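Heads up, the thing below is written out as structure tokens.
For chain A:
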Amino acid sequence: MIAFDILLGLGLILAASGVFLSTHLFRSVVLFVVFGLLLAITWTRLQAPDLALAEAAIGAGLTGVLFLDTLGTLRKAKQKRRSKKEPRP
Partner candidate 1 sequence: MTPILLIIPLAFAILTLLLPRHWVRAIIIPGLVLQVGAAVLLCMEIYQHGPQDYALGDWQAPLGISLIADGFSVTLLALTALIAALCAIYAQYFLTRYPREQRYFWPLFWFLLAALNGIWLAGDLFNLYVGLELLGLSAVGMVALTAEKTTLKAALDYLYAALFGSLAYLAGVALLYGAYGTLSIAQLSDMAAANPTTQVALALMTVGLLLKTAIFPLHYWLPPAHGGALAPVSALLSALVVKASFYILALLWLDVGALAVTVTAAQAMGALGAGAIFWGSWQAFQTRQIKMLVAYSTVAQLGYLMLLFPLAIGVSEAAAQLAWQGTILHLLAHAFAKAAMFLAVGTLVLALGHGRINDFGGVSQRNPVALFAFGLSAVSLMGLPPSGGFNAKWLLLQSAIASGQWHWFVVMIIGGLLTAAYVFRVFRVSFLQSAKHEIQDTHPALQLSALALALMAIALGFVSELPLSLMNLTDIAPATMGGTP
Partner candidate 2 sequence: MNRTLRIAVAGTVALGTLYALLVAILWVPEIQVNLPQQVALNLEQSGIAHPITAVLLNFRSYDTLLEIAVLLVAVVTGLALRERDALTASTEQARDPMLHALTRRLLPLLLITSVYILWSGSYAPGGAFQAGALVAAAGVIARLAGYDIASRADVLLRLGLALGFILFLTVAVSAMLGGRPFLNYPEGWAGSLIFLIEAVLTFSIGLTLISLFVHAPGDSSPRGGADDD
């Protein structure tokens, strides 16, 4: 039991570091969702099932989708800017 908590805590820290260290934004967002899911498990360990539910649905789920969606538009905007630049160098 204790070993599980230690691992889970370290997992949270690792996932958070991964989000920050990753050079690809897409990978950061995926790791962010992983972090959210680990946090949801953590809440059950802290006897807070409501928070586990909310974290999985809102924290990881909805926020993750919002981030991914924005990432898509940012990428498109970048491509558009590039394609605009190319015809007139």
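Here is the rule we go by: a contact is a pair of C-beta atoms (placed from the backbone, for glycine too) under 8 Å apart; a residue touches a chain by one contact, two chains touch by 3 or more; residues count from 1.
Basis for inclusion: all candidates are chains of the complex that A comes from, given by their letters.
Owing to the predicted nature of the structure, the values given are computational and were not obtained by experimental measurement.
S.K.: Going by the C-beta definition already given, which one of 1 or 2 is in contact with chain A within this complex?
M.R.: So the chain touching chain A in this assembly is 2.
S.K.: Which residues of chain A touch candidate 2 once you look at their complex with the stated criterion?
M.R.: Residues 49-50, 52-54, 57-58, 61-62, 65-66, 69-70, 73, 76-77, 80.
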